[in-house]
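One structure, as structure tokens, below. Some questions next.
The other protein chains are all here in position, but one chain of the complex has been omitted.
Our next item is chain A:
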Amino acid sequence: MYGSEFDGSAAFSGGGFMPSQATQAPDPSFSTSKNRDSQSLLPLTVKQINEALLTSDDKSNFSIDGVDVNNVTLVGRVCNRTGRVTDVTFLLDDGTGRIECNKWVQEFVDSNEVEGILEGMYVRIHGHLKGFLGKRSLNVFSIRPITDFNEIASHFIDCIYVHLYNSRLRKLQGVGVTTQPQMPSTSTPMMGHQATSVNQLSSQYGNVGGQKNIEQMVLDFLQLPASNADEKGVHRDFIAQQLRVSVDKLMLAIQNLVEEGLIYSTTDDFHFKSTING
């Protein structure tokens, strides 16, 4: 049956037009009016925010690891909580620094939410990063107490992962662009503005070290004029032999490259060509 063969969510999950689940804004009401870039949600430490660069032209935009920062998610303890009728302000201390947070209380749901937030409590917040007169603060959309404290460790692992991911992406762009303007990473999670779900990332880039190099080698090899001479492309066994890698490893790399649209199989499943030179 058609429906059982076509897994829509899998097919589109890397498509860039669909925010992955982990990055989806917690509250749809505020995201509808904004463009897609500002919907991304970055896990950050307060230290990163305090060191974030202000992009010069627009005073309210921050950039971390070369990525524009709008919406962020943080985990930390609530300090100096001050509640008023209209809003609640507090400092969030995540152990790397402190940042002022502000949550407007407009509806009954909001006041219920903030009343449960007490001084000293660990919370996960989602909010919008603002800069005003050099001071950084968060406009909080959602705040909820942490009940499983493993979330603290996992949040910081997320921060590390996204940092690694974004900074590595930039390095890749620096090196790889000479041969191809749009960069190997045209597959979307790489577009930088989106903090992709960790699952998605790790499946593609969990193997950053070794596999990545093989991919680059394969790509370089297939871009050689000699490899382009034959219409049929190059047989995988020949690539494996030339690059001195096992066919298993090679096929993993090839699979990734095919998924990224950088190479394609020609007359059968064993011959491959680079998409760049024809």
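Heads up, the rule we're going with is that a contact is a pair of C-beta atoms (placed from the backbone, for glycine too) under 8 Å apart; a residue touches a chain by one contact, two chains touch by 3 or more; residues count from 1.
As a convention for this text, contacts and distances are computed from a predicted model.
Not every chain of the complex appears here, and the one that does not is recorded in UniProt as "Replication protein A 14 kDa subunit B-like", selected from "Replication protein A 14 kDa subunit B-like", "Ribosome biogenesis protein WDR12 homolog", "Ras-related protein RHN1" or "MAGE domain-containing protein".
In the complete complex, the hidden chain is touched by one of A:53, A:153, A:229 or A:247, namely A:153. Only one of A:79, A:229 or A:247 touches the absent chain when the whole complex is considered: A:79. Only one residue from A:122, A:221, A:238 or A:270 touches the chain missing from this view: A:122. The missing chain lies against chain A, touching residues 45, 47-48, 77, 79, 93, 95-98, 120, 122, 149-150, 152-154, 156-157, 159-160, 163-164.
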